[in-house]
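Removed from the display is one protein chain of the complex; every other protein chain stays in position.
Every chain is named by a letter (A, B, C, D and E) in the order it is written, and numbering of its residues begins at 1.
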Amino acid sequence: MSLLVISAHAGDFVWRAAGAIALATSRGERAKVLCLTYGERGESAKAWREGRTLEEIKDIRRTEATGAAEVLGAEIEFLDAGDYPLLESTELVDRMVRVYREVNPSVVLTHPLADPYNQDHPAAARMGLQARVLAQAIGYDAPGEPLGAPPVFFFEPHQPEQCGFKPDVLLDITPVFDTKRKAMECLPAQQHMWDYYTDLARRRGVQVKRNAGPNLGLPHTTMGEAYMRLYPQVTDVLA
Amino acid sequence: MSLLVISAHAGDFVWRAAGAIALATSRGERAKVLCLTYGERGESAKAWREGRTLEEIKDIRRTEATGAAEVLGAEIEFLDAGDYPLLESTELVDRMVRVYREVNPSVVLTHPLADPYNQDHPAAARMGLQARVLAQAIGYDAPGEPLGAPPVFFFEPHQPEQCGFKPDVLLDITPVFDTKRKAMECLPAQQHMWDYYTDLARRRGVQVKRNAGPNLGLPHTTMGEAYMRLYPQVTDVLA
Amino acid sequence: MSLLVISAHAGDFVWRAAGAIALATSRGERAKVLCLTYGERGESAKAWREGRTLEEIKDIRRTEATGAAEVLGAEIEFLDAGDYPLLESTELVDRMVRVYREVNPSVVLTHPLADPYNQDHPAAARMGLQARVLAQAIGYDAPGEPLGAPPVFFFEPHQPEQCGFKPDVLLDITPVFDTKRKAMECLPAQQHMWDYYTDLARRRGVQVKRNAGPNLGLPHTTMGEAYMRLYPQVTDVLA
Amino acid sequence: MSLLVISAHAGDFVWRAAGAIALATSRGERAKVLCLTYGERGESAKAWREGRTLEEIKDIRRTEATGAAEVLGAEIEFLDAGDYPLLESTELVDRMVRVYREVNPSVVLTHPLADPYNQDHPAAARMGLQARVLAQAIGYDAPGEPLGAPPVFFFEPHQPEQCGFKPDVLLDITPVFDTKRKAMECLPAQQHMWDYYTDLARRRGVQVKRNAGPNLGLPHTTMGEAYMRLYPQVTDVLA
Amino acid sequence: MSLLVISAHAGDFVWRAAGAIALATSRGERAKVLCLTYGERGESAKAWREGRTLEEIKDIRRTEATGAAEVLGAEIEFLDAGDYPLLESTELVDRMVRVYREVNPSVVLTHPLADPYNQDHPAAARMGLQARVLAQAIGYDAPGEPLGAPPVFFFEPHQPEQCGFKPDVLLDITPVFDTKRKAMECLPAQQHMWDYYTDLARRRGVQVKRNAGPNLGLPHTTMGEAYMRLYPQVTDVLA
Partner (left out) sequence: MSLLVISAHAGDFVWRAAGAIALATSRGERAKVLCLTYGERGESAKAWREGRTLEEIKDIRRTEATGAAEVLGAEIEFLDAGDYPLLESTELVDRMVRVYREVNPSVVLTHPLADPYNQDHPAAARMGLQARVLAQAIGYDAPGEPLGAPPVFFFEPHQPEQCGFKPDVLLDITPVFDTKRKAMECLPAQQHMWDYYTDLARRRGVQVKRNAGPNLGLPHTTMGEAYMRLYPQVTDVLA
């Protein structure tokens, strides 16, 4: 079992998917985060206002994201493709195919396909999905075995309703929430997000309890993350 | 664990959900089918053409559906509410609340909420969902404990695309397909449906394999049933 | 071939479907308009302001609608079920089933299923669709043969975009537009609608030309009506 | 200017619309809350567990809601129509028409039209919208002048994404948030909701700032409420 | 206050947004029209049939559009990016970022994101939205201050329902309609559009009145334009 997380910018995987990552690594699974960019232009306003150079900002972001991945027990790789705008290209998709073939993920997480506030996010998702299909083809020229059909989950965008994000999976992250909080605290430039995403986890936790039913005895402090499936769930038990 | 299946007419649960029922009973779980009507007016054309009376037709349908339920290892109850049209009423919903409170299902199956070919189907679903919410309220005046929040799955209608039915769960019913076939054969008046729903199970089976990925080693003969969730899935593992 | 038009109020069929009706009768087909109400409360503001009584208003509306139907060469029947609100009932649906069985329509026209400006319209449509399905069942207790599966077209509501109305059929009514205009002029209380619906016919006519292609040689004065299908089109030629 | 708020149960208007109400009354406008039921069965679990009788529970809820309305400077009226289920009826709609004619609201707030967790909410909304259209008709037999066309806003349901709720209006309630909090504190049985809806107001406040643009100088503590419009906005300035 | 209008071809802003532009300039605000192309290939059929060269056609279109902008009191700039197809490129988006930074618009108007009749329109919109987000980032390398978050309105396409265009703002353009008509008359090659868009303004005007309510006393001759919001409205008054 292994988890691949495709993140447009260096911080996205922390706010939106750290719970799922920490759950996977706590079960002993491999987790790999693939950051297409550092978010150096679009998501580093504080550093720009402080007068940092582009290279300095990339360094800061890489260090922070690497620290967060470490807290989560995940590998991390940066493709440094340049953000704002993140340009889609055959070459970048090809690099992603190779990552798929190497990791052979059993589950994939990425951004949803619409975000009117940030076009880099859907661009990352489109390339991530394109690469997943290419990696499945034996005729695609890249090392490794053809990929299976790992399910894809979209993690939650910043303004979910404006992105057509309707949660269809509520993940109980209570046992690893402290780890998620620590990972968030690796990103000091966005300190206002720590509480914002703690509140969100609590809110999604209330929905975990609501949808699991009152008689399940989930604690008052249940914390959650929300996801959408791209493909239908395959199962042998309805539950 | 227990399964409650809410079926507008006597035969619906067989064509559309027999696999899920047989899987549940094969795991030793309780399964109960609640038929709101016998389908005596709307789904018994052959018997009417043969000149049967209303009561005869109800008898035939009850016998057939009871036989199918038996094959599946499920209990069955008929509310005889009258079909074509199935009228929504507070009294009928109240009877359904009592069934919910008695069965205390961990999973509920019913029709989708839209069907331009048969308004009884969404009427059954609306009442089934209404009753589920009422049964959750401690203040609702009916025996038994308040219900939890069992997930609800819509089973597949006859013309899925015209009913807004987009499968988001593909259930592997391979181990119990023979049982489903036997249950279908309990309904001799609709013999043309036996092959139709066998073909459909094969088609959904192909999709099970496609979405599970080629490397899972599912057999060529995988059979499936398709479902839609009404509420988000609650889980502690993304898979 | 015969056409059944189910209209909530006495005037609806004129503004929205007179072109289709006139085309049918010009081809020698039977056309029948079924008005569930006279629109006596909800669509007769002018008469109320003039101090007419309820009965007088019904008389006026019946006379006007009868005149319009006559211009179009169509039969008309009024069920006088009471408007604002038009209440849905088993009895009213049963009366409609009998009309279906008697007319045996090859095509059905009615209101779309959503209209936030007028709940009588979707109520009429829901009953019209319910009755159509009941009339198909041999087991439904009403005189006549079971109905086939006539296609259903929704005609255009007053504010189409707010009713989820996306035209998927553009009907060329150029040859009968003069007849439609004459039928509209049978409704003097709503004189401002004559030009409004003439403009609309011109607008839909432009779309007829646009979607038929410039090389078809349709005249500059093409007039149109827009419809939505409820069920898929059955055909043996794609065109 | 006057505001009419149609609430299925006694508490709904507080959690979801207290900010809009307090803003209206702070501008000197009339605000009236119409509670169709006390929420005595469906939203009073704590009181039932304490062994209260139906009448006691109604009393408690009336007292609490009246207190909250007072804090907000709003009138309140209870129709005591019975909840779980809230039954739709011509009589209840007629009573609502009379309220519309008396209040002559310039703005209407109510529940959204879908809520798979609580069917009373859409039932209240459907009746509220039906009554609004009937009240507009001069031919509808009720005292008072025909209503204009007040805009309708849906307030936010408890699990917005599952109810198809996409905010299209973000209301800045910062100046009256303390009043909203005081109104919430009038409902001691649902104390866990105080913080939940404070968190939500903060979350919607972040979105107010995001969508208003960083250069507007809104304070860090901006609080918000989210709404959906049913009808298009009419304006003479795009902003 | 300033208005930025992003138009794929030279004429689009006239037919679809001249009312909004004239309202803005009549209030003394700055308005700037940015035409990405002259519409020289796709929207100049008459000139091509007359045998004009590409350069002649560009000249004609520039002159006409400049005249229309002048009538409206707006600035106009042409990027001459080439139409049919309008190709999306980083360079073109970068030029648009610079316009955003210079104009610092408080409101943005552009095409909707879907148009199956003309792919240049959504291409212009996609680039316009991309540029808006890039212009907001302090890290994006272009002169000027980071942009705020100006609301974006989509203006009405030629066949609105086929483009998923559901008006959610109806703008009353009565006071400036004569100016809009004069601007339209600056485009003599498309004379058939003058009446078409006058009819449309009348039709949208009827909807302005309908949705504003009869008691507002709007004149019979109310003229309107329809818009869709991309982002939620931010306000401190529900109205």
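Simple rule for what comes next: a residue touches a chain if its C-beta (ideal position, glycine included) is under 8 Å from a C-beta of that chain, and two chains touch if they have at least 3 such contacts.
Everything quoted here is computed from the prediction, not taken from an experiment.
Of the chains displayed, those contacted by the omitted chain across the entire assembly are A, B, C, E. Contact with the chain that does not appear here is found for just one residue of B:Trp15, B:Phe78 or B:Phe165, B:Phe165.
Contact with the omitted chain, checked across A:Leu129, A:Met184 or A:Val234, is made by A:Leu129. Listed here are the subunit E residues that touch the chain not shown: 40-42, 44-45, 48-49, 54, 57, 84-85, 87, 116-119, 162.
Of the residues in subunit C, those that touch the hidden partner chain are 3, 20, 23-24, 27, 106-107, 109, 136, 146-151, 153, 167-172, 207-208, 210-216, 226-227, 229, 231-239.
Residues of subunit B in touch with the missing chain: 117, 158-162, 165-167, 196, 199-200, 202-203, 206-207, 210.
In this text, only the chains that are shown with their structure count from here on.
Between subunit B and subunit E, the least number of touching-chain steps is 2. Shared contact partners of subunit C and subunit D are B, E.
By the touching criterion, once subunit A is set aside and every other chain stays in place, the chains still form one piece. Comparing chain C-alpha centroids with the centroid of the full set of protein C-alpha atoms picks out D as the closest. Centre to centre, using the average C-alpha position, subunit B and subunit C are separated by 37 Å.
Residue positions of subunit E touching 2 or more other chains, listed in rising order: 146, 167, 207, 210, 231-232.
Taken as a contact graph, the chains fit none of the simple arrangements: neither line, ring, star nor complete graph. The full set of touching chain pairs reads A-B, A-D, A-E, B-C, B-D, C-D, C-E, D-E.
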